[in-house]
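What you see is the complex with one protein chain gone and the rest in place.
Moving on to chain A:
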Amino acid sequence: RDFNERCAQCSEVNWGLTDGGRFYCRSCHNVTEITREVVNTDFISNARIQTISKGLRKQEKTDEGCEWYVCEGFQLVLKKQAEALEALGVCRQMKDDILCNFWRRYLQKSKQAYCNRPAAETVKALSVCDSSTDVDSEPERPSLLHLLSLSESEGDLQTDCSFASSTSKVSESTSVCSGSVDGSLYLMKNQKEKLRMTMPMTLSFCYMALLWLREPMTLSDLLRFVVEGHIPYFNVFQHFPEKMKLCGLDLKIFCVESWPVYEEVYKKMLELAAFLDLPRFPDITDSCFLHPDMLCMKYLMEANLPDELHNWTCRVVKKICIGEADFLTLVPGNKSTRNVKYDVLAAAVIVVVLKLLFLLDDHYEWLLSDFAEERNKNNKEGGPYFEFKKWYKVIKCSLDVEQKKLDEERAKYLWRCEKPLFYSAKKKSKVLKRRQMVVNLQNQFGKLSGSVQPAEKPNPSSFQLSWSEENTDGSCFHGHSLKGILQEKCGLLTAMNPDYWLCTVKLCNEKLCGHLAHYREVDFPQSYHFVLRLFSFLLRIQPSYIHDEVCVIEHKLFNKKLCKKPKYNTCLRK
């Protein structure tokens, strides 16, 4: 940061560092030849830090590439992800400050860098396997196959073994089983206590940073962008520089062949926050996007529900105190508070409100709708009254169409990219030939597909469904009034529906069975299932997660009544 020369191209003084450790001008992206030697005076320097900071300039085997460590790979991944998020509109602070610092802290805590004796010291003995002396001194040298079968859920990658295993007996004197220096060590040691870095965890890092900055992106949004290809995650090794060769066990570490799972990413994020000893995160206040009042507004819009419902969601939020900063803000390591999934929470609040107003017992909501329809006939001034039936028809139609599209996208999902993977140099030619054949066949049948062009990546959007009030076909319900289903009582508008049914009388013990409730479609009314299905689609999570949250909210809402222990678990008078 003490480089103060003016840029040759644009005369600005606004320098950044490339991967290779060269200065580049942030204004005009002019890359200089001037490199920077990093000497981090805060910590005792060692070879490790220099490797990371200098970037990939050590080129010992010029034709084979350079030495690189697994955590460098992850660092690169995180950098790419942060850049992508920046392109999506996230503030720049995220990449340069927050994520960077989180990562450094992680490296420090897991003793991979920035500390006295990094665990990687023992790496060298194992990974460079072309000297026989090492073999003799390491009797439990794991075989390639053994390492591949260890823990991780990427079971599919095992089948890539067919390229490696069937003929190759990895002899002790073959060259390194991974492109990275410490690939084998990485997989071998049970590093659970040190929270070993994985690809899904990169998303946990991202989400954690987003949360710290209170950016308007929920976890479900983030994961959806990943799946849609806007954030590097699959085949991220494409972005690695040429010299950084990936092979063997690196594939198991860096190649992902399954969509990230919400629960998993979320749980890891919590673990990570605790591991890093982070303090209380910045408060989530009612002006934040992640606050239930805000998110409910967003989801109501997306679900094509009347804006007037927002009053009701706010009321519920207030009543059960889930709008408090203390409730919403993440305090790492604090096991007594329940951790908040903002998106699920907001969706669940809306579901509860719908139950309050429409009951959703497959009976009442339709009666109420007919009633509103009748009232609508006499309704001349103002907007139309909201009719559940009409809304249901419109949404069901759209949802079915979108779901069908999504299902087809799942079937058409491509996992491989142009840059092929191979376990060992021996298999390279075979893999390349295969890739060539795949490309040929794809071209051949692609031409026979008719006029269908491969879909361009859809522009990333935070809204998956959108409705416009300009549509004259009346398919937008935002402006509709709830008056049709409300009644005046003592000068206040209250719901006509006097009843409520609880999803469950008693919440399960989460620690025992992992869930708060158990959702089975057949046990609940179809309207309820429909509503769950709608939000399940929007958030890309199982309906049961939303159902769990609904149960919790209901229990908070009807806490007093529940303490009286009613005999039947169905209707409650409000």
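Basically, a residue touches a chain if its C-beta (ideal position, glycine included) is under 8 Å from a C-beta of that chain, and two chains touch if they have at least 3 such contacts; residues count from 1.
Heads up, the rule we're going with is that contacts and distances are computed from a predicted model.
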item: Per UniProt record, name of the chain withheld from view ["TAF1A polymerase", "V-type proton ATPase subunit F", "Serine/threonine-protein phosphatase 2A 55 kDa regulatory subunit B" or "Glutathione transferase"]; value: "TAF1A polymerase"
item: From A:335, A:377 or A:412, residue that would touch the chain that is not displayed; value: A:412
item: Contact with the hidden chain (one of A:101, A:238, A:258 or A:526); value: A:258
item: Contacting the left-out chain in the complete assembly, out of A:311, A:442, A:466 or A:559; value: A:442
item: Contacts of chain A with the absent chain, listed as residue ranges; value: 156, 159-160, 162-163, 166, 257-259, 261-262, 403, 406-408, 410-416, 420, 431, 434-435, 437-438, 440-442, 444-450, 452, 521, 533, 536-537, 540-543
